[in-house]
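One protein chain is absent from this view; the other protein chains keep their places.
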Amino acid sequence: MFSVSCKRWLLLIHCLLLSSCNDAMLNNPYPAKEDKQSILYSSFSERPKHLDPAVSYSSNEYAIIGQIYEPLLQYHYLKRPYQLVPLTAAKMPEITYLIEDQSGVLIKTHVEPEKVRFTDYMIEIKPGIRFQPHPALAKGKDYFYHNLQVEDLIDIATITDFEHSGTREVVAEDYVYQIKRLVHPKIHSPIAELMKEYIVGLKEFSKIGKIQDPIVFRAQNISGVEVIDKYHFRVRIYGKYPQFIFWLSMPFFSPMPWEADVFYGQDGLADKNISLDWFPIGSGAYMLSENNPNRQMVLSKNPYFHLERYPNSGEPGDFESGLLADAGKSLPFIDKVIYVLEKETIPYWNKFLQGYYDASGVASDSFDQAIQFMGDGKAALTPALQEKEIRLQTAVTTSISYLGFNMIDSVVGGRSDQARKLRQAISIIIDYEEYIAIFMNGRGVPAQGLLPPGIFGYEPGAQGLNPYVYDWHDGYHRKSMATAKRLLSEAGFKGGIDPSTQEALVLYLDTAASGPDDRARLNWYRKQFSKLGLQLVIRATDYNRFQQKIRSGNAQLFLWGWNADYPDPENFFFLLYGPHSKIKTGGENAANYQNVVYDRLFEEMRNLANGPARLEKIHQLQEIIRYDAPWVLGFYPKSYSLIHKWYQNLKPNLMANNKLKYTRIDSDYRARQRQLWNRPLWWPMVLLIGVGSILLWPAVVIYRRRKKAVINAR
Amino acid sequence: MIQYIIRRLMYTIPLLLGVNILTFFLFFVVNTPDDMARMQLGQKHVTEQAVSKWKIDHGYDLPLFINSEKGSFNKITETIFYQKSIKLFVFQFGISDSGRNIGADIKQRMWPSLAVALPSLLIGLLVNILAALLMVLFRQSYLEFWGLVACVVIMSISALFYIIGGQFLFSKLLKLVPISGFGSGVDALKFLILPVVISVVSGLGSGGRWYRALFIEEVEKDYVVTARAKGLSETQVLFRHVLGNAMIPILTGVVVVLPLLFMGSLIMESFFSIPGLGSYTIDAINRQDFAIVRSMVFLGSVLYILGLLLTDICYTLVDPRVKLL
Partner (left out) sequence: MIILWTDALIYLLLTTAMVSGFFLRNYEGLKRPLNKIATNKSAMVSMIILVFFIAIGLLDSLHFKAEGQRASGVISVLDYCTQPLWQQTEKTYSAPFSAYLYSKAYITQADGYQSWGFPRLKFGGSHLLNPETEKTADVLIKLIVGLSKGFIFCLSWVGLRALYVAKKAGQSRLHVRPGFVGTTIIVVVVGLSGIIELSTYYHILGTDKVGEDVFYQTIKSIRTGLVIGSLTTFIMLPLAVVFGILAGFYRGWVDDLIQYCYTTLNSIPSVLLIAASILMVQIYMVNHPELFTNLESRADLRLLFLCLILGVTSWTGLCRMLRAETLKLREMGYVQAAKVLGVRPIGILFQHILPNVMHIILISVVLDFSALVLAEAVLSYINVGVDPSTYSWGNMINGARLEMAREPVVWWPLIAAFVFMFILVLTANLFADAVRDAFDPRRNQHD
């Protein structure tokens, strides 16, 4: 009896030990069979709200649809400064400027911008590009699924449950159809209002009302957008708007088959969450083969993807760093991308270290673990991460974080001398160098102007100095406290005392904040203001209400940021352009800044090509902003990303959304490393069980004693 | 019996109506449809037109209770209250503020919730009863004393500590289970171990004490004393008589929570990123997706009331003395 059970136990322990030596990865969150496949693992923390290219406008959505939809143009993957190259377009659009002659006839011209009435963009697309396989395109004699009945849908839970799928060639009309969709009343495109101002006839087109039937909708025409033949179309815009070319590289201008709207418009599909917002239909390198926003999203290779090759040339240094090793090979390299729902940063970070994610950012909390600074001030990885052969990539993002003043506010706003001096004083005392050190682990560059590095017009060194906040001697040095105090008393608030109340001046800062982590940040801001004797009351709300306050002009001071849509200074300077003021037009000028000189300079700068003339205008614009200080220019955040050795061909590119197709995974190497890093530790468990059984002993003793007592009593 | 059930069912209707009206007031007073639109349309370039468009599309452009512009019957039906609240009664949850069909999501997400909650409940029950029985078995010894102390200690630790500590120890240090996530089919098993263990352990304190109190009460009853006098050993007495007789309160206690298992555990699911209804609710709260929160409130209430109903029926089944009033 004893021996049998004993043997069984031994066997069990043996099995446990075996399995621990067996290199089984017990903590592997993926099925074991995926180990050797060329799959990239990434995550999403919140399900993307929209995957419809006409609606989608945030970075987490672009991470996915950038791989699926193909606009006309793309940014060159390797070259810097950022350069637009054709993607589905056969060549860069032909741009023609048109003016009216005396008789009102339009003629081509090359004259100065103010006289140009229209600009024509003639676009030619590549032949032979096909859409991904999709049931909307499945066709025999007729479309299979354009007339679905209730009983057809019984067994359908997701889009892959349709038996047939089809494809067809992308034609010019698909691009035009997408432009129409931008102003469809049922589709709320965030750029609809903007585009109506530029594209000829779009405003009139948007007034045709709610057309439910896509076929009728398709038949309507925009006067300024014309299909010329299967591969050519022309877009006419009002005046001159050189930035339009950047918009053509955004997913808003990717082809959309009219069949998609017919298919998804059918009754019953929306109830099953089958819609264009969740199951895109594009022509890109990848297609969304599974979209379960409750768990994971899977991109897999589009079998009909047209031939595209890895670029043959790049920046100097790209060859040395191995970025050109795959030059000329056909894209894409990775078979599948799995985005796993991961809401918390801790599990993500730990899984990254265990090798279950291929790349990661560096959260402030894991910073010390990952990064150390060398003697020369350069960031480098810690030995622990170096041992894992992780690589570090750093880049200054094309964004700016700032503290805005509401210029219509009676205390801090307006362009009076007094208010300006108050703003300048505040600009000096908010020590963003310290902020960056504490909260960003040094991952930021204090802003000297509106433009971050990488945007035309940014200047380093003494050239780019903000003389109202900094002094220059061999580097930027924030002006002294005494200067700020002097400015404050000149503004009429000597020692921070408001003369009207004889108490400390109270300022209100609005921000979107909720978590406990924000507490420290906001305390810091309060501390900065108290250096001047000013009281700062912080009104933190959720982002939604914060936006509303800004819109209605209720804020006094507010914290916000801007992420460039495209690498052009216009995309930053328009944030302070008077006609775009938030309160008047709901535009992006959140500070409600109004300055006639600035507006005129901005309009001139907007239409210039990059060059000395434009730089001159930018200098003037920057000077106005620095002097008037409608913003406390905060900092340009730096992004640090960590990449495992097996994840290759990665180069920071802040503009491109479709980077995935260039990258490559060495899955064999990954499988080996994962095994090495994830040996389960059994002995603490064995110890625990051992201690537990020892603890059982007294129970046994008491039980025996009691039994004896009962027997004795009997 | 049937009549009794029908009568009980009828009683739930005013309850549900009450829940419905209460939540409606809460949600439409808190956030105006304008706020919702702005949040959903979100990031950049939100215009007034876009907001009103959104409101029209989601049916939030209607008046709250009475639509004076419409004809007789439509005065009531063409309102937010009718469209958004009354339809819940037929489980038409409608579209979430982010544009997905809530009903389909709920159907999909209740299974992972159940996969965590049901084992937690059953294993928890087993462990709790076992611990309680042991304490009763060794009553008036230092083992019981230390057992009770352990229970109080376990009770006094916040659930958050168990989760943070468990994840840190078993996933990060020992690498025995995945840190978080979920799989389909058998794959799900390895993700479930840690959440289930943690919920069992964190529930042991109060559960063990509760069942111990139950058993102690039972142990001192006359029939147990008789059984003991007949010469049955202590273990036999405990397992056969005490446990058997305590089964009724135990089972009814379980039945009342059974339907609520579908709702899942809010914190556990969001920590382990299990795609259940608990994390669904948390997300909705954080995103202020009121359509979802409203649906979940209603669903929760329905399930709770269902639990009450089941309990009543169970009582009548196991204990014929309960009058069918």
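Letters A and B name the chains as they come in the text, with residue numbers starting at 1 for each one.
Convention: contacts are C-beta pairs under 8 Å (C-beta built on N, C-alpha and C of every residue); 3 or more make two chains touch, one makes a residue touch a chain.
Since we're looking at a predicted model, the values are computed, not measured.
Visitor: Since one chain is left out of the picture, which of the remaining chains does it touch in the full complex?
Guide: Across all of the complex, the chain we cannot see touches A, B.
Visitor: Please identify which residue in B:168, B:210 or B:315 touches the non-displayed chain.
Guide: Touching the chain that is not displayed is residue B:168.
Visitor: Just one of B:95, B:159, B:174 or B:232 touches the chain that is missing; which is it?
Guide: B:159
Visitor: Consider the whole complex, including the chain that is not shown, and state which of A:58, A:266 or A:369 touches that chain.
Guide: A:369
Visitor: In the whole complex, not just what's shown, which of A:483, A:535, A:610 or A:639 touches the removed chain?
Guide: Of the listed residues, the one touching the omitted chain is A:535.
Visitor: In the full complex, which of A:297, A:346, A:608 or A:671 touches the chain missing from this view?
Guide: Checking each option in A:297, A:346, A:608 or A:671, the one touching the absent chain turns out to be A:346.
Visitor: Residues of chain A in contact with the chain that isn't shown?
Guide: Contact residues on chain A toward the absent chain are 344-346, 349-350, 363, 365-366, 368-369, 372-375, 384, 437-438, 506, 508, 513-520, 522-524, 526-527, 529-530, 535-542, 545, 549.
Visitor: Which positions on chain B touch the chain that was left off?
Guide: The list for chain B reads 14-15, 18-19, 22-23, 26-27, 29-31, 152-153, 155-161, 164, 168, 220, 263, 266-267, 270, 281-282, 285-286, 288, 293, 296-297, 300-301, 304-305.
Going forward, only the chains that are shown with their structure count from here on.
Visitor: For chain A versus chain B, what separation do you get between their C-alpha means, in angstrom?
Guide: It comes to 36 Å between the two C-alpha centres.
Visitor: Would you mind writing out the residues of chain A in touch with chain B in their complex?
Guide: 26-29, 31, 46-47, 49-50, 57-58, 185-186, 188, 190-194, 270-273, 275, 277-278, 292-295, 340-344, 346-347, 350-351, 354, 542-545, 547-548, 551, 586, 588, 678-682, 684-685, 698-699, 702-703, 706-707, 710, 714
Visitor: Give every residue of chain B touching chain A within the complex, in rising order.
Guide: Touch list, chain B to chain A: 34-35, 38-50, 53-54, 57, 95, 98-101, 103-105, 108-109, 134, 137-138, 141-143, 167, 171-183, 187, 190-191, 231, 233-234, 270-271, 273, 275, 279-280, 283, 287-288.
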